[in-house]
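With one protein chain removed, the remaining protein chains of the complex are shown where they sit.
For subunit A:
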Amino acid sequence: MNPSHIERGPLFFRDRDWHPAAYTPGYKTSMTRAPFRPLVAMGSTLSEETGPAFGHSMIGALDNNLIMNFTGQPAIGERIIMHGRVLDETGRGVPNVLVEIWQANAGGRYRHKKDSYAAPLDPNFGGCGRTLSGPDGAYEFLTVRPGAYPWPNRVNDWRPMHIHISVFGSGFGQRLITQLYFEGDPLIAKCPIVKTIGNDKAIQALVAPLDMNRAIPMDCLAYKFDIVLRGRRQSFFENRKEGM
């Protein structure tokens, strides 16, 4: 099979029962930011099947090292490797795609002018990183485990520890933003944002297991998180009247 042919195929249809719905009243902000009218559905076109490409030349040596990439002095917190593969729904690794992450520091505080939480900023932690997936779709980051933090939803809502992830595919219609949660965090089950997802298996797909095989003794622990993007059809039989 010609790889370029695979990358050009129409996108698998998105399972919108698996994703969170738009209108999820437990997460209050969604109530005024959810479209009320139905989405207009149709198969993907060239506009969704093509997408931006990024080169290794734009990635700096420390871009995927959040412990060191802000000032060059180490950030405070639990040192972890976050690693996994970018795959599509057929199980194929997706190479050369941009993975960007951002997160709070070990105390749950973001380096953002709108975050006024009492936990202090870490002078050596910026909170963002990026990398390109390798030939088999593999990616990794070195960071500190983010802290939980309170947010103004209900009176006493707290976000579980999480890392935000933004990922590109080979087509703009695969564009995805999500959040990684950590195995065993008791706040996951209480979080209104997690619970925008109605299916427990789908929630579990966002929980990264501890990966002792990838931990570095006397240095850092590791968590594994695979990211799955929409698949692309590989059939030669598509309803294109001019043929393939």
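Here, a residue touches a chain if its C-beta (ideal position, glycine included) is under 8 Å from a C-beta of that chain, and two chains touch if they have at least 3 such contacts; residues count from 1.
Throughout what follows, contacts and distances are computed from a predicted model.
Hidden from the displayed complex is a chain whose UniProt protein name, among "Protocatechuate 3,4-dioxygenase subunit alpha", "NADPH-dependent glutamate synthase", "1,2-phenylacetyl-CoA epoxidase subunit B" or "Light-independent protochlorophyllide reductase subunit B", is "Protocatechuate 3,4-dioxygenase subunit alpha". When the full complex is taken into account, the listed residue touching the unshown chain is A:A34, out of A:A34, A:A189 or A:I216. When the whole complex is considered, the residue among A:I101, A:L142, A:M161 or A:A222 that touches the unshown chain is A:I101.
As for the chain not pictured, it touches subunit A at residues 4, 7-8, 10-16, 18-22, 24, 27, 29-37, 39-48, 50-54, 58, 60, 63, 69-71, 87-91, 98, 100-102, 110-115, 126-128, 130, 164, 166, 170-173, 175-179, 193-194, 196-197, 201-203, 205-206, 226-231, 238-242.
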